[in-house]
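Note that one protein chain of the assembly has been removed; the remaining protein chains are unaltered in position.
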Amino acid sequence: MSNYNFEPKDLNFEAKVYDSFSRQRVMQSIGAQLTKVLPGKVEIQLPFRSDLTQQNNYLHAGIVTTIVDSACGYAAFSLMPEGADVLTIEFKINFLSPALAEIFIAKGQVTKPGKNITVCSGDVIGKNGDKEKIVATMLATIMTIR
Amino acid sequence: MSNYNFEPKDLNFEAKVYDSFSRQRVMQSIGAQLTKVLPGKVEIQLPFRSDLTQQNNYLHAGIVTTIVDSACGYAAFSLMPEGADVLTIEFKINFLSPALAEIFIAKGQVTKPGKNITVCSGDVIGKNGDKEKIVATMLATIMTIR
Amino acid sequence: MSNYNFEPKDLNFEAKVYDSFSRQRVMQSIGAQLTKVLPGKVEIQLPFRSDLTQQNNYLHAGIVTTIVDSACGYAAFSLMPEGADVLTIEFKINFLSPALAEIFIAKGQVTKPGKNITVCSGDVIGKNGDKEKIVATMLATIMTIR
Partner (left out) sequence: MSNYNFEPKDLNFEAKVYDSFSRQRVMQSIGAQLTKVLPGKVEIQLPFRSDLTQQNNYLHAGIVTTIVDSACGYAAFSLMPEGADVLTIEFKINFLSPALAEIFIAKGQVTKPGKNITVCSGDVIGKNGDKEKIVATMLATIMTIR
């Protein structure tokens, strides 16, 4: 049902998302990179790192969550008017397969934009060479802050 | 409604939780420590670190999530029989106040244990000196793996 | 962590909740009753009815959800200032045991009130004579509408 051709309210949306991402220090700490910014659609990539794992050497669910939370937040942020910021109120995430892959791609996209509340969905894809599998799926609620 | 006096099925529960936690390499990477292990109830502490922040210098929501996800998972694990492991199927988390504090305490506890499915709730408390505030609250579904 | 002694902003909170509940026509249709209204805490009761069941003759999960959604919404509403209304943005609910009981009691309470966003938790208890069991637990996000 989503309309993937959202109109940005701020033509500077791409620079604004890159700038904010660069100030999320945790992204540098874990080695995540912003790889796509479209209106209402953002991708963040994270190469696997063994110092971010849980007890079975999978990427910890919290780190999977970290990248897709930011991807959803920035998808919402990309549609905000100038001067508005976003705040994640809450999200739910389902873990669909073990987080074991060479690289993880978090894809966030706006399901429904709103003046006060924007709902986003996100997926985390695990890639091993050419093979892809879905690792997690998120549904998030984001509030506009003026 | 929760019964906080759960009977552990494995008397070795405490050592087993500490051992598994020590193998979650992400916990050492972010500086989190396991500070309480009771049957069905686990606490993890994380001192604030500026390299784990988002764009407003608050602890990133994903890191808040990381510690309370592990606290909930280990609360469930503490009630598992010998030889059984746990897997987080999904969780929902609400962020209640800005994650700005000297230390964060993630408290996970079992709401309802089950043979296959255990439901846990978790809170993250932010502490500044003597002052405490609730930062986030989680509801999580965990599966027993045999 | 919840403070159960919330101060109502509108002293007319009880009458206002009863009045709104009486206009929720679905409550009469399913036979639900408002049985407790305190500041930040509301209870709704529903006697079992076989015309509200799913394929195994349990109360349908959607009906369990209906009463605890209203209990949470009214718990939030009880703390609203005069003239403000509430809107449920989203909720998550876990089903903990089969919804088979003589009577179901949905208990909604405010976890954290806020100017714009109020977070509530809710439980549904199934009662058979003196025996009680927890049937479902909810975590809900409610927005203030002015």
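Lettered A, B and C in written order, each chain numbered from 1.
Going forward, contacts are C-beta pairs under 8 Å (C-beta built on N, C-alpha and C of every residue); 3 or more make two chains touch, one makes a residue touch a chain.
Model, not experiment: these values are computed from the prediction.
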Visible contact partners (per top-of-document touch definition) of the missing chain: A, B, C
Contact residue for the chain not shown (choose from C:67, C:80 or C:105): C:67
Option touching the unshown chain, where B:38, B:100 or B:143 are the choices: B:143
Chain B residues that touch the omitted chain in the full complex: 89-90, 92, 116-117, 119, 141, 143
Hidden partner chain, residues of chain A it touches: 1, 92, 94, 96-97, 111-112, 119, 121, 123, 125, 134, 137, 139, 141
Sites on chain C contacted by the missing partner chain, in the whole complex: 20-21, 23-26, 28-29, 50-55, 60-63, 65-67, 69-70, 87-95
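Rule of thumb we're sticking to: only the chains that are shown with their structure count from here on.
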Chain centre separation in whole Å, for chain C relative to chain A (CA means): 33
Centroid distance [mean C-alpha coordinates] between chain C and chain B, Å: 27
Inter-chain centre distance, chain A versus chain B - centres from mean C-alpha coordinates, in Å: 23
Set of chain A residues in contact with two or more other chains: 89-90, 92
